[in-house]
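Please read the structure below before turning to the comments.
Apart from one protein chain that is not included, each protein chain of the complex appears where it belongs.
Order of writing sets the chain letters: A and B. Residues in each chain are counted from 1.
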Amino acid sequence: MPVTSAENTFSAYRSSRFHFLERLKSGWLVYRENLLGRIGLVLLACFACMAAGSFIPPLIDPIYHPMSGVDPLISYSTGPSLRHWLGTDFIGRDIFSQLLTGARIAFIVGVSSAFMSIVVGTIVGMVAGYAGGTTDTILMRAADVVMVMPTLLVILILAALFGQLSIWIIVLLIALFRWPAVARVIRSQTLSLKRRPFVDAARVTGASCFRIIFRHIMPNVLPLALLYMTFRVTSAILIEAALAFLGFGDPGTVSWGMMLQWVWKTGHMFQAPYWLLPPGICISLITLSFYMVGRAMDEVLDPRLRKEKALE
Amino acid sequence: MGMRKYILRRMVGVIVVFFIILTALFILFRLAPGDPVSRMVDPSLTPEDAAYLIDQLGLNQPLGIQYIYYLKNVFTGFMGISFHYGQPVTEIILDRLPNTIYLFTTSVILSALLGIFMGKIAAWHRETKIDSVMTIVALFCHTLFLPWLALIMIWFFGYRVGWFPLSGMISPEVWVTPGTSSIIKFLDVLHHMALPLLTLMIIHYGSYLLIMRSSMLDTLNEDYIITARAKGLDEKSIRDHHAAPNAALPLVTSVGLSLAFSINGGALTETVFTWPGIGRELVFAVSSNDYPLAQACFLLIAGVVLMANLVVDVMYAYLDPRIRY
Partner (left out) sequence: MINRQGEHHLPVPQWAVLGFCLLLAFTIASCRQFDASDYLRIGLIAEPKTLHVWLASDRNSRKILSLIYQPLYTRDPVTLEQVPWLAADKPVYDPENISYTIKLRPARWSDGSEVTSDDVAFTGQLIKSFKIPRRYSRWKFIKKIATPDKRTVVFYLKSPQAIFTTRTLTTPIVPRKQWQPIAEAARKKEKPLAALLNHPIYHPLGCGPFVLKEWRQGTYLHLRKNPYFFGSHTKIAGRVLGPYINDLLFKIYGTSDVAILALKKGTIDMFWWPLQPGYIKDLSKDPHIQLFINQKSALYFMGFNLRRPPFNDVKLRQALATIIDKKFITHRILQGQGVPMYSIVPAENRFWCCDTVARYGDGLSRENRIKKAYKILTGAGYTWDVPPVDSDGNVGPARGLRLPDGNLMDRFTILTPPADYDPLRAMSGMMIQQWFRAMGMPAYARPMAFGALLNKIKTEHDFDTFILGYGNLSLDPDYVRVFFYSKNDKPRGWNMSGYHNSDFDKIARASRSAMIPTERQKLIYRMQELVIAAVPYLPLYKPSVIEAVRNERFTGWVNMLEGIGNIWSFCEVKPVTAD
């Protein structure tokens, strides 16, 4: 894509845009070949169905409400039955409908906090990389400060000090502590893009910094940012689960970590496998599926691996 | 820019970052509602007594003065006295730190070894069933929810099969029996370490496997491997003696950083296995508003990670001069 002259700026922009879509399409073709990627997508689809299905049980009967619906006939934990496919928890709530709701919460937590951290990380990375100098130093030092903090431990401390956090604050905090790594990668990517001819060309025609960053650099770093997003989703889900498990989650939200906390704290850990196993397995599988998708995307984006494949 | 100047600049950066963390930590703890006295739910504690106690603990001084004391404490290495232990904080930390280091350095080294070994095999059989299965299993293990796995491990190996102790670091029975030799005591600690180690290895070997696998794939395309093949060396020796050692090099930094991060001990692992380490202590200290202890634990963790980052950066700069821009 050698575009050198100033007059071609517009077409350079157009071509980078076009190139982006083109890459997406060719990327998908490569992705389809990847076994991990396919398994990951199928799993994700299953979880999406669960999340969508979570609205159904409470409509059938209010006793299936995951938080407040109790079975009037059952006041202790029972095993699977026709009435309750996965059994009930200690006050007679349906575990299956809790599990479905958990999938919804996992998606909300994972995707929204990953999205936020990617937005912050990408912007900081691009600005730092493009501006350089003092801006770069300050932003990267800030990234260092955040980066040395062990995320789970810091959020635990905040939860312990400031009281139980609501699910959205937890999402926000996870995002706040997970952007620096993204920023670093995007920054180095930006540094190399900055020296590309089409950016020079844009600058010569008098495009503003803002315009260059968002119109010319962003489309090129976006795939990388998306890749990082899949990894951030997994870590966000795991952090929320760990918080909830330790009793620092949002008690008004039925997440899988919260279900594990209930089974743990009420003394059913080793007596109710029907209650203990499903949430734990779901946490692993959903993070696994995001991981697999991420790995597959990684291979799509990393030309070296593709080349090697082509050689065979 | 010279190497020395680069290192100097990075060190100044580290000091600035450390100072920011130091201050942020202080502000965070003082902003938090409540104080160590407010947790005492006992009708015998009259408001007057409580106020007197707060005064005695130095918690009603202006924040500026408290901050100066705090800085003085940090720089003299005396981190104050824990509110609830009534013991100098440094004493408590020095007591718990070795336990954390034993467990987590061992786990990092063992999982790296396992990861290298499995990664080597996976790369060698790339694009076959062995490779896919190994990668998927590694990824699955890596995403297991740690406390969940830990409790199941305790139940199975500690209770059902009964091979290992349920939790803790030593068996008191062994230690209180007079005349127990130190070899037995050492073995006792190892015995207790087995279960947490196994759990940590299951979770962490996967990431090393993946790094090793991709690094090994790169190495296999290098000229000297092709040369070795051309020389007619047998495949196993090419794999183990030529490709693997070179492919394992990139893992060194990763292992180094993990070692540094391991100091935070994983509050989860230490809590579930009742391992008397620093992460567990930090969580306790925070939940009981024991500022001096919580601050010291956190500073230690942040400080070590900062230093490790510095060392890694400098090492990179030394190996690859292009880094210094």
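Please note the rule applied: contacts are C-beta pairs under 8 Å (C-beta built on N, C-alpha and C of every residue); 3 or more make two chains touch, one makes a residue touch a chain.
Predicted, not measured: the structure shown is a model, and the values here were computed from it.
Peer 1: Using the touch definition from the header, name the shown chains in contact with the chain that isn't displayed.
Peer 2: So, taking every chain into account, the missing one touches A, B.
Peer 1: Touching the hidden chain in the complete assembly: which of A:36, A:106, A:123 or A:159 does that?
Peer 2: A:159
Peer 1: Check each of B:66, B:105, B:171 or B:253 against the chain that is not shown and name the one that touches it.
Peer 2: B:171
Peer 1: Just to verify: which one of B:22, B:103 or B:154 makes contact with the chain not shown?
Peer 2: B:154
Peer 1: For the chain not shown, which residue from B:45, B:130, B:252 or B:315 touches it across the whole complex?
Peer 2: Final answer for the missing-chain contact: B:45.
Peer 1: Can you say which of A:40, A:92, A:125 or A:180 touches the chain missing from this structure?
Peer 2: Hidden-chain contact among the options goes to A:92.
Peer 1: When the complex is taken as a whole, what residues of chain B touch the one chain not shown?
Peer 2: Per the touch rule, chain B residues meeting the hidden chain are 32-35, 37-47, 49-53, 55-58, 81, 84-87, 92, 95-96, 99, 110, 113-114, 116-117, 151, 154-155, 158-159, 162-177, 180, 184, 187-188, 190-191, 194, 222, 224, 228, 240-242, 244-246, 248, 270-274, 276, 280, 284, 287-289.
Peer 1: To test your reading of the contact rule: which positions on chain A touch the chain that is missing from view?
Peer 2: 67-68, 70, 75-77, 90-92, 159-164, 246-249, 251-252, 261-262, 264-271
The rule we apply is simple: only the chains that are shown with their structure count from here on.
Peer 1: Provide the C-alpha centroid distance between chain A and chain B, rounded to the nearest whole angstrom.
Peer 2: It comes to 24 Å between the two C-alpha centres.
Peer 1: Could you please specify the touching residues of chain B with respect to chain A in the complex?
Peer 2: Touch residues, chain B against chain A: 13, 16-17, 20-21, 24, 28-29, 32-33, 127, 132, 135-136, 139-140, 142-149, 151-152, 155, 159, 214, 217-218, 221, 261, 264, 267-268, 271, 279, 282-283, 286-287, 294, 298, 301-302, 305-306, 309, 325.
Peer 1: Which of the residues in chain A end up touching chain B in this complex?
Peer 2: Spelled out, the residues of chain A in touch with chain B are 35-36, 39, 141, 144-145, 147-150, 152-153, 156-158, 160-163, 191, 234, 238, 241-242, 245-246, 260, 264, 269-270, 276, 280, 283-285, 287-288, 291-292, 295, 304-305, 308, 312.
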